[in-house]
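Heads up, one of the protein chains got dropped from this complex, but the rest are sitting where they should.
Chain nomenclature is as follows: A and B, assigned in order of appearance, with residue numbering initiated at 1 for each chain independently.
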Amino acid sequence: MSESGFDPKRPVFSRLPQPLLTGLGVGGWVLLWWAIVIVFDVSPDFLPTPWQVAEKLISLTTHPIGEGSLWVHAGWSSLRFLSGFLLAAAIGIPLGLLMGYIRPVRHLFNPLFELFRYIPPIAWAPFSILWFGASFGSQTFVIFTAALPPMLMSAYLGIRLVDPGLINAARTLGAGSTTILFKVGLPAALPQVVAGLRMGLANGWLALVGAEIIAGPGVLTGLGYLILVGQQNLQATLTIGAMVLIGIIGALFDYGIRRVEDKVARWK
Amino acid sequence: MRYEKLILGGLSLIVMLAAWWVVTARGIVSEFLLPSPSAVFEALMRLSGGYMGSSLLTHLKASMSVVLSGYGAAVLIGVPLGILMAWARPVDIIFGPLVSILRPIPPPAWIPLAILWFGIDLTGKTFVVFVSAITPCLISAYVGIKNVPPDLISAARTLGASNVALLFQVAIPSALPQIVSGMRIALGSAWATIVAAELVVATSGFGFLIMSGYRNFEANIMAVGMIAIAIIGFAMNALFLEIEKYAIPWRDHE
Partner (left out) sequence: MVFAGNRGAEPTVAVDKFSFEVKESEFLVIVGPSGCGKSTVLSMTGGLTTPTAGQIYLGAELIRRPGPDKAIVFQNFSLFPWKTVTENIEFGLCLNGVDKAERQRRIGYYIPLIGLQGFENHYPKQLSGGMQQRVAIARSLVLRPRVLLLDEPFAALDAQNRTVMQEELVRVWSEHKPTVVFVTHSVEEAVFLADRIVVMTRRPGRIKEVVNVRETTGEQHWRAIPLDQVMRRNDFQDLRGRIWGLLRNEIVVA
């Protein structure tokens, strides 16, 4: 995290480069975790050491649990996530742009979103299982409901917040309303749209884990399934290992979107 | 033009309700998959009397007590820690990495671990609610303090402010709007998380209500559970917005 601009006290170690400091900090916390387990002699079924978690993850790459190895579970989770996420993007972004650009569309769809806004996406999981079965479809639907609102809202705001001067300038140059939408509105709103993708990603990933856990052991794949199996067999090592994996994959997806964000916002 | 919003908005709501009614009343969609409006109303009546041993009010109390204790702890720890991290670099260097490690893990992923650690009673759920609410509290306090305009700090220093006065009389008031809106987001997050936890394992609460509706093939009970969750989520958010207006009178509120 960035440096405080008005901190009068600057200790010596603060002159170390930031990545090194973060690395040291992360290492320190992991060591603390390790030390607690050893000093208090905690049972590995309650809290394993970081090393035991790493071992578990490595053994999972070759020893399957449920319907497959670590790669199968990570793959299924990613696939479910991507299908819900991409579906939400494919519907949410164009709809958001249209709602921002065409007033009647806005008035038509706004009340519907207001109506469903306060239902937490995970609460859709039981209905979703009822409608689509405890399968790919139900999880896709939950992820879709979680990822849609931020993407739609950002696309909508992106268009609404386009500098009216830009639109007027394009108009005096003779652009029609379709040209303005695609050549002025869309590029100007793009950074917002990508920011919405990033929020949708975080929401969708959260919902995926929730959906996999709520679906219960009826589905024998996914990282949420691994967490659940670990809990039911009282194997904290498996549960924590799967949580670590979820954190890492989520962070990787986020990193990917941030790269896109940097590219898109270059002119900013 | 003036009534466009009202007419189109009303139209879309009416069309949706009508479609729901037609689809269910005509039996196009099975009652087990989508309850009719009248079935939902009937379930609501039944629930206010009592369902599986507890009324709606009991479920509300069950969910709420967990939310408030977990959320309260998150605010009490998250906000001061975020402020300190932004203000004092050593605190940032120590706790920043911990935040970076834990933040990417979605709150629902903690539910099974909490059950493993604390059992299925309230402690486990309070822990998960705490985990879900502390991140927005901490981050918004951190960002709020980092975004204090440097000019305000300079101005206060020329007026003779000490470091303690800078923190308590300039930085924190300046960050207050952001801190409060972070607390509002945290409450929404806590609410969503308790619902998730109750869907996984519970003996009361709205999440449990939805789950028992699901198990007993009563989709109308499920719908009532979801409506109740939405109404409470809305009410908590609205209440917070009112508090923000009252607590931050120097801000423009649209």
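Basically, a residue touches a chain if its C-beta (ideal position, glycine included) is under 8 Å from a C-beta of that chain, and two chains touch if they have at least 3 such contacts.
Bear in mind that the values here come from a model prediction, so they are computed numbers and not experimental data.
Student: Mind giving the shown chains that are in contact with the missing chain?
Tutor: Listed by label, the shown chains it touches are B.
Student: Which one, B:G72, B:P90 or B:P173, makes contact with the chain that was left out?
Tutor: B:P173
Student: In the full complex, which bits of chain B touch the chain not displayed? Write them out.
Tutor: 149, 151-152, 154-162, 165, 169-170, 173-174, 176, 248-252
The definition used in the following text is that only the chains that are shown with their structure count from here on.
Student: How many angstrom lie between the CA centroids of chain A and chain B, rounded to a whole number?
Tutor: 18
Student: What does chain A use to touch chain B in their complex?
Tutor: Where chain A meets chain B, its residues are 1-11, 13-14, 21-22, 24-26, 28-29, 46, 103-104, 107-112, 115-127, 129-131, 205-206, 209-210, 213-214, 224, 227-228, 230-231, 234, 236, 239-240, 242-244, 246-248, 250-251, 254.
Student: Touching chain A in the complex: which residues of chain B?
Tutor: The contact residues of chain B facing chain A are 4-5, 7-13, 16, 32-33, 85-90, 92-94, 96-98, 100-101, 104-113, 115-117, 142, 146, 150, 153, 163, 166, 191-192, 195-196, 199-200, 207, 210-211, 213-214, 219, 222, 225-226, 229-231, 233-234, 237.
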